[in-house]
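Okay, handing you the structure first.
Missing here is one protein chain; the remaining ones are kept as they sit in the complex.
Showing chain A:
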Amino acid sequence: MSTLAQKKGFGATLWDYLTTVDHKKIAILYLIAGGFFFLLGGLEAMFIRIQLAVPNNDFVSAGLYNEILTMHGTTMIFLAAMPLIFAFMNAVMPLQIGARDVAFPFLNSLGFWLFFFGGVFLNLSWFLGGAPDAGWTSYASLSIASEGHGIDFYALGLQISGAGTLIGGINFLVTIINMRAPGMTYMRMPMFTWATFVTSALILFAFPALTVGLFLLIFDRMFGSNFFDPAMGGNTIIWEHFFWIFGHPEVYILVLPAFGIFSEIFAIFSRKRLFGYSSMVFATVLIGFLGFMVWAHHMFTTGMGPIANAIFAVATMAIAVPTGIKIFNWLFTMWGGSITFTTPMLWAVAFIPSFVAGGVTGVMLASAAQDYQYHDSYFVVAHFHYVIVGGVVFALFAGAHLYWPKMFGTMLNEFLGKITFVLFFIGFHLTFFIQHFLGLWGMPRRIFTFLPGQGLETANFVSTVGAFFMAAAVIVLLINVVITTVKNEKVGNDPWGDGRTLEWAIPSPPPFYNFKQLPLVRGLDAYWLEKMEGKQGMSPAEPLGDIHMPNNSFIPFVISFGLFVAAFGAMYRADYSWGIPVLIVGMLITLGSMFVRSIKDDHGYHIHKEDLEDNNDKGVKA
């Protein structure tokens, strides 16, 4: 294996990443792509806040503003938050369950490239006649009326990247069900793995609703159907249902992994096992389940009538209970612990008050009668940013600092990390707290400007100032990444010193086969248990033997590229004569490469026992 350790040229590295099926490299791809889209979405957010800094501003025009707000939401949810969460799931979950990779490494790669090409397709709209402008929810009457190809980019781009997400979710489910190391029962799985498991189940059931909705939208806009045209017997409200049957579980798809990351952090940096582990698992499953019962609370003002509104109001309030259980369990994980405030822990600790604030406004929004005032006002904007930034983005920052050494073998600078934290924390509350009041004072959301004399000037300006703090924080993080990468000081297996789960028992970054011998898991926090008994690492569960590994493949890239090409054909079919041929060529590329994949047997290869014995410094110490 020594040849694999040699330094490779840039071209070879690039080719390696284009063809890789290794979950750790795919995690890095997700991190880079998701990080890029996060910066893009952040830039759009800055444009929004600059435009709203003063009344009657003309920094961007009305139409362009709608494109920016749509792309900010769409990018942040689908192309930044989800891929970044997938990055951590990919990087960590297989290690946590003691697996050598995910169940379907090929599909893992396919999932990434579908997401990537979908995201690129969506963002190309900026250069090809204008981005979508109907909001990330793309409500049917407006999205059907919208001129140009913006909404087509939205529908086709999300369709492609959504397929990638669905594939990823199924892959994680199968992995967790089938590939746990000996002794790793369900109730010994780390909390982040549990979160990944429930999230993947949510993806499996939620994304098909979006897929169906998007197909109907694509048919209406590009192929002359009338699903959403009331004049032709269609119905626009059905889109709202489709969207939110997907959209509400989506919120939990984002936030449950965030909960998982925080659960790991609280335990590690308090040196205590997670308080009430089984009730945490139960709460996670319950949140996932209830998440499907409450979509219509996004539609209280649609006119569903008091019976539906009351039922969904009460169902929504119920979610506060398992969420509350989690908050108290985290607090009592720290209670009696030995807390050290590293950068990940700072994010985790700050998450609690921030998320509680978002949670309680969630209960207020759940109360249908008062929601009529909050709905589509800045109060809602404040609420979901408290939940998604205070919950998910905090977790992404925390996770980045926590798992950076495991992914790259070197630690992010703690001092700069803390500066990032302080700036972001201040900026976050400065930006969004005041927005609750803006909403209550009568400011609707998604407005490109506001008129003077309505009492909204000061608060909007304050909010804009806060946004700049957050931007500064992200810049500090980028500097941190560059410095860390240049220095590249290597760290050992357990750089934080208090690692509890299996990923901290192996080198950072792990060898490409993860575990030389699968570890034997003897309880929750498997690695911690061994450490407490004075052992250096995990006991192996199997004798040293050959390891079966999958071959790299370029086919996932080609399959995704074919759909990318076909999407252009579908979109320009009505405008240009080359539309249909391009659609056909694109589909041929995709189907052809799927055909090749099907008929060409790829049995992978084996790492031989002798080669493993040569590298006794790597892998699990027996």
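The working rule: a residue touches a chain if its C-beta (ideal position, glycine included) is under 8 Å from a C-beta of that chain, and two chains touch if they have at least 3 such contacts; residues count from 1.
Rule of thumb we're sticking to: contacts and distances are computed from a predicted model.
Student: There's a gap in the complex where one chain should be. From "succinate dehydrogenase", "Molybdate transport system ATP-binding protein", "ATP synthase gamma chain" or "Cytochrome c oxidase subunit 2", what does UniProt name that chain?
Tutor: So the chain that does not appear here would be "Cytochrome c oxidase subunit 2", according to UniProt.
Student: If the hidden chain were put back, which of A:N123, A:T284, A:S377 or A:Q435 would touch it?
Tutor: Looking across A:N123, A:T284, A:S377 or A:Q435, the contact with the absent chain belongs to A:S377.
Student: One chain is left out of this view; which of A:V363, A:V481 or A:M549 touches it in the full complex?
Tutor: A:V363
Student: Looking at A:W15, A:W126 or A:W441, which makes contact with the chain not pictured?
Tutor: Only one listed residue reaches the unshown chain, and that is A:W441.
Student: Hey, which chain A residues sit against the chain that's not shown?
Tutor: Missing-chain contacts on chain A: residues 61-63, 65-66, 133-135, 139, 141-142, 145, 230, 235-237, 270-273, 275-279, 301-303, 305-306, 309-310, 313-314, 317-318, 320-321, 324-325, 327-329, 331-332, 334-341, 349, 352-353, 356-357, 360-361, 363-364, 367-373, 375-377, 437, 440-442, 444-451, 454-455, 532.
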